[in-house]
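Starting off with a structure, shown below.
Every protein chain except one is present and positioned as in the full complex.
The chains carry the letters A, B and C, assigned in the order they are written, with residues numbered from 1 in each.
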Amino acid sequence: MIVAEKKPIEEIIEEIKDYKKILIAGCNECVTVCEAGGKKEVGVLASALRMYFINNGKKMEIDEVTLERQCDHEYLEEIRNQIGQYDAVVSLACGVGVQFMAEKYRRIPIYPGVNTSFMGVTEERGVWTERCQGCGQCILARTASICPISRCAKRLLNGPCGGSTNGKCEISKDLDCAWQLIIDRLKELNRLDDYEKLLPIKDWSTERAGGPRKVVREDVRL
Amino acid sequence: MIETKTPSKLEKILSSGHMAVTSECGPPRGSNPEAVTKKAELIRNHVDAINITDNQTAVTRLCSLASCIHLKMMGIEPTLQMVTRDRNRIALQSDILGAASFDIHNILCLSGDHQSFGDCPTGQNVFDLDSMQLIQTVRLMRDEGKFLGGDGIDRPPQLFVGAAANPFADPFEIRVPRLAKKVAAGVEFIQTQCIYNLDKFELWMKQVRDRGLHEKVYILAGVTPLKSAGMAKYMKNRVPGMDVPDEVVHRMSGVSKEKQAEEGINICVESIQRLKEIEGVRGFHIMAIEWEQKVPEIVERSGLFPRPKIEM
Amino acid sequence: MRLQYPEAIRIIRVPCTGKVDILHILKSFEKGADGVYIVGCLEGDCRFDNGNLRARKRVQQAQALLDKIGIGGERVQMYNLSSGEGPLFAEIAAEMTAKIKEMGPNPLKEALKKQAA
Partner (left out) sequence: MQKPRYVDISKCTGCGECAKVCPVVLDNEYDMGLSSKKAAYKLYPQAIPGAFAIQKADKAPCRLACPAGLNVQGYVQMVGQGKYKEALEIIMKDLPLPGVLGRICPHGCEDACRRCEVDEAVAIRNLKRVAADQFDPRAIKVPCAPPRKEKAAIIGSGPAGLSAAYHLARKGILSTIFEALPEPGGMLRVGIPGHRLPRNILDQEIEVITNLGVEIKTNAPIGPDLTIDALFKKGYEAVYLAIGAHKGMELGIPGEKAEGVQQGVDFLREVNLKGTAPVGKKLAIIGGGNVAIDVARSAVRLGAKEVNIIYRRTRAEMPAWEEEIQAAEDEGTAITYLSAPQEVLTQDGKVVGLRCVRMELGEPDSSGRRRPVPIPGSEYDLEIDQLIPSIGQTPDLSIIGDIEDVGTSRWGTIEVDPITYATTKPGLFAGGDVQTGPWVAIGAIAAGKEAAESILRYLDGRDMAEGREPITNENPQYRPIPERIKKQARSAMKELPIHDRVGNFHEVELGYDEETGKSEANRCLNCGYCCECFQCVDACIAEAVCHDQQPVERDITIGSVILCPGASLFDPSPYEGFYKYNQHPNILTSTEFERILSATGPTMGHMKRPSDGKEPTKIAWLQCVGSRDTAHCNNGYCSAVCCMYAIKEAVIAKEHMKGDLDTAIFFMDIRTYGKDYEKYYNRAKDEHGVRFIRSRVHTIDPMGHDLILKYSDEMGQLHEEMFDMAVLSVGFEIDQERIEFAGRLGISLNKYNFALTPAFKPVETSRPGVYVSGIFQAPKDIPSSVTEASASACAASIDLSEARGTDIKTLSMPEEIDVSDQDPRIGVFVCDCGINIAGVVDVPAVVVYAKSLPNVVYAQENLFSCSQDTQDRMKGIIKENSLNRVVVASCSPRTHEPLFQETMQACGLNKYLFEMANIRDQDSWVHGSNPEAATRKAKDLVRMAAARAALLTPLQEKRIPITMRALVIGGGVAGMNAALGLADQGFETIIVEKEAQLGGLARELTTTIEGDDIQRYLIELMDRINRHEKIQVLTETLIVGFGGFKGNFYTELMVGPAMYARKIEHGVVILATGAIEYKPKEYLYGEDHRIMTQIDLGKRLEVKGADDLNQVVMIQCVGSRNEENPNCSRICCQSAIKNALHIKELNPDTEVWILYRDIRTYGLHEDYYTAARKNGVKFFRFSKDEPPRVEATDKGLFVIFKDHVLQRDLRVPTDLLALSAGMVPTDTGELASIIKLPRNEQGYFLEAHVKLRPVDLANDGIFLCGTAHGPKLITESISQAYAAASRAATFLSQPEIILSAVTAKVDQSRCAACLICVRVCPYNVPRINENGVSEIDEALCHGCGICASECPAKAIELNWYEDQQIMSKLDSLLEGVL
């Protein structure tokens, strides 16, 4: 899923402080699961903002809504009738949702309420970690199903670098060295010999280097 | 390995069976070239080539290529260090050509320290290639005269290709395979991480020999004289991939503060003497960090002086 | 024991402090409460295993947020005691009341008064 983190409230305040009436829109997908932008967080943010503005002598009306998803037209349509009354929307969806809402409702400023972080997993309750950078050319088959692009600080395809220490990355003791993981797993799979196969120079064009990407499935298109 | 592939003096010394001695200089954080040239002057008679580091520890400095050019102009043989952190494949190839245009003949291919250690931790890194792929790239450009994109190069670069190896980094079991991988990528000489744990290094070398890698690549053992007990401890505890045994730290702390520098030199000399005996060690890379004036003493006391004269 | 404690306290009953939502805490302040505290069982003695530990985390969340928006995180507290500790309950009530008195009323009151004026 997409993992996001709540934006510091002061940042949101700074963006919306000049409006009078705003809508906080949550999303019941990834951001709910990663506890950054579900209905509950909408409530928490709304309550905190109301208090802030009262406390700072400002009249601010704040409403709450949580959509099933903000990355689909149909769900975004649900607020068409009410959205007109707001000066701005703070979307707690990922960056995708924020943009999609903005594309749909062109006259209303939409502000992000979360920092969209990465695609990752819930390692345990309250701990999410990155697993994929969407490079568009999956190499996991060559790296014991552990992605050095998303998990090595230097994205080394033929790691590890000399900074790998006790299984940890040189940049942080809390970060596993992806290449250590790869090697460990290769060992477990009894395929350590694969390590010596050089990974070729990567074609990054399917990653962001190639510009905005698009997937089109003609076979399913309506 | 009698034949050489490049005009590199270093390659020549090595291929003729001599113990090579290299050292390195860090460029200044400014545009005054004297910082490099003065250092180089101090050691030019005692070493075969001088590495110029490339924004070492991710701190922005005078560029490696320009510094190499200063040395070259002084008649000193430089080794251009090049990290893949800061340049994509276009810039890398372009700089290689730049070096070649000044007849710089040695290159050391590195991935580079992560920018989070340096002065621009919020910067983006590139890592379009990794060090292995840079090795491959240089060899492609030199040997096949081609760019990565496949186009031909007019006057391909003549670079003796080196890389680093760290016998002490984790995971230990892939230290030798990793070297093998670099060899497979086309590396011709290796400068190792500073060696303090000689036992472990010997073990590594044994495995290197077991695989016959010592016959495919010149291994220059890296040494760094310790200036103080504090430095020893710092290296032990703080520098990733550094293995400083307790005995070394104890030995440094065992002498009075004034004598510690001298003790550091002693250890370094003793190490070189022991390393010389190891089969497959083909030279030394002396990294006297901001202590270049001591390099001559080390080289002399280690019996590596005078340096052989090579016909260019 | 009938120990006396300050009368400024109104108790809202929940089956476990684990039921106390951060929203309950925030809304209390939004509606004008001067302070909120949550009294749970001793840590390790939760009838539902860990409800009180969950509650403590939410209190910490609320504290951080209230600090940021200028209400004052200290206005929310979590206390743990056993049902046999009446005197401690009274002590906590007094402590909390004193803390809130020292901090003054919920700043929203003053702010709204100013707005009205």
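Throughout what follows, a contact is a pair of C-beta atoms (placed from the backbone, for glycine too) under 8 Å apart; a residue touches a chain by one contact, two chains touch by 3 or more.
Here the structure is a predicted model, which is why all the values come from computation and not from measurement.
Chemist: Counting the whole assembly, list the visible chains that the omitted chain makes contact with.
Modeler: A, C
Chemist: Touching the absent chain: which residues on subunit C qualify?
Modeler: That gives, for subunit C, the contact residues 1-5, 7, 10-16, 18-24, 27-28, 31-33, 47-51, 54, 58, 82, 84-88, 90, 106, 108-109, 112.
Chemist: Going by the touch rule given at the top, which residues of subunit A touch the chain that is not shown?
Modeler: Against the missing chain, subunit A presents residues 28-29, 32-33, 35, 38-41, 43, 54, 66, 122, 125.
Simple rule for what comes next: only the chains that are shown with their structure count from here on.
Chemist: How is the touch graph of the chains shaped: line, ring, star, complete or other?
Modeler: line
Chemist: Average the C-alpha coordinates of each chain, average all protein C-alpha coordinates together, and give the chain whose average is closest to the overall one.
Modeler: Centroid comparison flags A as closest.
Chemist: Whole-Å distance, subunit A centre to subunit C centre, using C-alpha means?
Modeler: Roughly 34 Å, centre to centre.
Chemist: Could you tell me the distance, in whole angstrom, between the mean C-alpha positions of subunit A and subunit B?
Modeler: One centre to the other, that is 41 Å.
Chemist: Find the geometric centre of each of subunit B and subunit C from their Cα atoms only, then give the gap between the two centres in Å, rounded to an integer.
Modeler: Result: the chain centres lie 62 Å from each other.
Chemist: Could you list which residues of subunit A touch at least two other chains?
Modeler: Subunit A, residues with two or more chain partners: not present.
Chemist: Which residues of subunit A touch subunit B in their complex?
Modeler: My answer: residues 153-167, 170-171, 177, 180, 183-184, 187, 192, 195-196, 198, 200-201, 204.
Chemist: For the complex, give me every residue of subunit C touching subunit A.
Modeler: Going through subunit C, the ones touching subunit A are 21-23, 26-27, 29-30, 65-66, 68-71, 107-108, 111-112, 114-115.
Chemist: Where on subunit A does subunit C make contact in their complex?
Modeler: 8-10, 40, 43-44, 47-52, 54-57, 59
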